[in-house]
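All protein chains but one are shown in place.
And then subunit A:
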């Protein structure tokens, strides 16, 4: 299929982009890396009148650290997020997630802001945002808003973004020296959407794990923080944590996979991630595959 006709604008500033979105209302959509939107257009699943291309706007891409926060510009490509030295040092969870994101060609174009704004429930960055207590920074016609990841992902392809708003950055607090993390994803083929995925963070002390955050993806209509399971992990009860998942996850109906299978796989990866976070003296090395 071929995309229906649309108009295209390539604004040179964020204000100009916001003005275009405001002027065209629901007929306009922002274009970031295009890895989902262009497919949607070609399948004629969407027919926006105007694409507002964000790629020429200066300052939307790039990674920096200040005041205990790593700021990742929304237009930073997946590959650049996961290979950035600062990210690899401060946010190894993100680096671990990168090789699971689709394929190199997609990683080279797709952006973290686009992924967060799309909120596909089977993708990696939204779960990493939840696990890493990220803040999603958005700009609208009026002002900037800062939204905690926990309040941002509201449902299937649904976020707290208001019409006319654009994600400008994702900010992660720098984990402390006692921080540990875990990441596991099961997909049929390398790069496929997750059958079950887990991004986890915690602090490890003499008494075990505290501050456990288990962000599952591919297991509901949005990335899910499994709080009861996290509490069980903190209590050292991995089996209990696995059992708690049935009350916290709501695996989707899928023509290729039964919900019970996804739930089973979620329990398996929770066991593996928890085992590594509890037992290993040091974290796994950050993967080099990009």
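The rule we apply is simple: a residue touches a chain if its C-beta (ideal position, glycine included) is under 8 Å from a C-beta of that chain, and two chains touch if they have at least 3 such contacts; residues count from 1.
By our rule, contacts and distances are computed from a predicted model.
J.: Could you tell me which of "Xanthine dehydrogenase family protein molybdopterin-binding subunit", "Tripartite tricarboxylate transporter TctB family protein", "Phosphate transport system permease protein PstA" or "Cytochrome c oxidase subunit I" is the UniProt name of the chain missing from the displayed complex?
T.: Looking only at the record, the undisplayed chain corresponds to "Xanthine dehydrogenase family protein molybdopterin-binding subunit".
J.: Just name the one of A:174, A:257 or A:278 that touches the chain not displayed here.
T.: Missing-chain contact among the listed residues: A:257.
J.: List the residues of subunit A that touch the chain left out of this view.
T.: 1-5, 43-44, 186, 188-193, 195, 255-258, 260-261, 264-265, 268
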